[in-house]
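Only one protein chain is missing; all other protein chains are in place.
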């Protein structure tokens, strides 16, 4: 009998359920008898022993369901070695739960932080398999993460909707897209939505260049301009600040987010009315796109095979169209950001989209 | 030969193009020869003589297209009698354009403010026909306005997306829905999205009642709560303020909108994390729903018939499933708000949704 | 303690779950203790005693879920008085189940046939409440049925998709829309999708007129034509046949449905290539539109109130924007068809859409 544990950690996203379904269906068709325990609310459930035995039927009909049937929570990696408010050693607690339940493996779905803790558990001797979940697409070692394409669709829908209203009113519109550290989501949604200007964390902007791009459009007779702005977009000046200085500056800012600040700057520079739209957490929600459903079904099945092969300590990734086991030690702690000199950026610049640089 | 003018005024919305297509197709099939002049950017185009002759082919393929091919702008009714910065008498200017072009009728698409100006032009002797456009559904004398059902769909999509993420994280979420004066859009999107609490301008809320409703859910084992909050939601205390006092208070507020204020109050009262999502102008955009396309095709055809009948001075409305000509003088200046004692509010209360009252 | 039974009968559609949720939530907030029994697969469950006690939590999260959690089946009204293959008297069996369970009321969701059986049970002395479900919108006594607007959206999506491909290839396309007896769905989807020709059961077509309308478009430089054709569309000649003769003719036809026959006729008459698309049962599926969710929530709440008021024997309908109890005896057996002389048909003809008549 094989007993596995499963948890979803960090910000939720689409297709978490689809991935878990893939794992469980992949195991259910093996000859081995399997028990799957679900830990509630991410690592929290593992630390505090909040879990339940999952029946196979719970994974039926969840392919298209957003969110996660296990719940999730953020448990920062850097606090994992810090005892909790009652002095509990979290890492030890997780190990105890693991051994108490006599688990053969832990399947962990999550992003970069989650991956680091998964790697830590691997170092501590647990059998772990990680599945790369995040709308940010910033996990090193896989071509794509699940949630990414689904989030692109929602952010693009928002830009599509703004397009018709922007064109009717000759205004400048900013759509703020999720992504504090990396700009993949903003880049793709910006291209797909036909944004005129795209501002990413990886390519600091010069507000003068942004204003020029807007005025260039006005002169060309285009009455409106749409900007796709990442939550982590940053000006060239701010990019020179230390992390600490930047944090301080942001905290003192009167604007709820960078988009509002950029809006004020554009208004000052061009005299045009600027409106800000913040789709926010909707980008994490809803039914996963067919792309993500296929991706997760494959990753889940491949994870099941890895479990049956007793091959642990890996992230199951998608590389050049094939699922692949990538050692956690080789990827944990690395971030995949947009390269300003990459082919895609050059292509997008060529069609006339400005990055404000 | 019949020459008509057409303009779209106020905040744009879905199905404006569909309605104009209905008018033009309805006229094109009559035996009369017709010329249609489009005024650009609402009353602005009529005031300053910015117009062009529209070809029939421009109305082909726009049934599904959001926005307005004529552009729009806000020209407040209360400033219509006030000369512009160059001393121009706007009403006289509009009349001059009308007579210079020898128009037989003006078809005016817009909301409450637009309707008031349309009525003013009628009083000044022009032949006008008004079509009730607004996502707010607050026009008196028609059962429904176009844009309303389309906006409900977008706001509901947002709540649907938030549902999966809220359920995964045990949080309180506020989705801010458009509507400063009336709550129709928030009410319908809130019901359709399965919101637990709905706050409307017409039903002032008591933050204690809101907090109670949230805690009631927590006690019932529901980890999350979703609020649909209208832009114009108002507390019982604020509802006692004069318009002037309220405006002053809002201007001094550190919150960008009422939702952020309510979020802070809930957080203080319940200790739960609250997240705010603001779909904003996306609610005005995108392709109209089939409902709005049918509505606008009918209103447009009925307006065409009214023109052919030389029956002017009316809004073409939808009443009990039939199009109807409603005299502008009987409706201009009236607002259709949600009645707190209406059947729908009672029904929604009965299924356990709280209005915080 | 109040014990009610509930069943969904006939072809399934969107928003059945939303309506049941409305009923149960509406009852749950009353002071009375309630038990709800669900009968599986429509009247079948009532006849053969296949039921289970439903928990309140089963109605949580189903607002947006298509289909019916109770299952459905077709049990023709005309066979209700005919014993089953084992000689069972179905009506007596239903009454026995009702009395055995000591039910206070039966809530029955279904279309025209379902309504007739509901009325029969009323005549037999049972307390029944009927909710008007059907994508056909053909129930007499209510302005709208649930499922109708959701089905319009799916059929319109199909026409929208066909539009781009038709325009690229200069072809004639037929989209076959559900509706054997009435054409409401075809009419609305046809208008919303911008169909050029709409063929309904209520308005027999002349294939020459259809061909003329296509050639008229070709002459006007429009390379393509889209027809929205109801499953029950009928030619003027066939309309003269007796029901029996028609049935015989259809059975002998080599075409799987009327659309293929019309396609062949158009091809013969105009020489143009014609393609047929049959969205079929997709029109009954998927998540209900916000319109249907609001409608069903209201109907459900109103049904709950009727139960609490002990006011039985009615359909809970939507009339002029208000929910209303309509006596079953006044509506059962009546069909609401499209009136060829109605305002909507005149309006649609005015904008140049042909009905082939």
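Worth a mention:
Note that the chains are named A, B and C in the order they appear, and that numbering of residues resets to 1 at the start of each chain.
The definition used in the following text is that a contact is a pair of C-beta atoms (placed from the backbone, for glycine too) under 8 Å apart; a residue touches a chain by one contact, two chains touch by 3 or more.
Computed from a prediction, not measured in an experiment: that's the story for all the values here.
Across the whole complex, the hidden chain's contacts among the shown chains comprise A, C. Taking the complete complex into account, A:149 is the one of A:114, A:149, A:168 or A:283 that touches the chain left out. Of the listed residues A:86, A:102, A:242 or A:343, the one in contact with the hidden chain in the full complex is A:343.
Residue in contact with the omitted chain (choice from A:80, A:233 or A:301): A:301. Touching the missing chain, out of C:173, C:291 or C:355, is residue C:173. Chain A meets the missing chain through residues 22, 25-26, 28-29, 61, 63-64, 143, 149, 152-153, 156, 160, 188-189, 191-194, 289-291, 293-294, 297-298, 300-302, 304-305, 320-323, 343-344, 347-348, 350-352.
The chain not displayed touches chain C at residues 8, 12, 14, 16, 41, 65-68, 71-73, 154, 157-158, 160-165, 167-170, 173, 223, 256, 260, 275-286.
Going forward, only the chains that are shown with their structure count from here on.
In this structure chain A contacts its sequence twin chain B using mostly the same residue numbers, the overlap exceeding half.
Centroid to centroid, with C-alpha atoms defining each point, chain B and chain C lie 31 Å apart. Per-chain CA centroids place chain A at a distance of 42 Å from chain C. With each centre defined as the average position of its C-alpha atoms, the distance from chain A to chain B rounds to 35 Å.
Counting partner chains per residue, chain A has no residue touching two or more of them.
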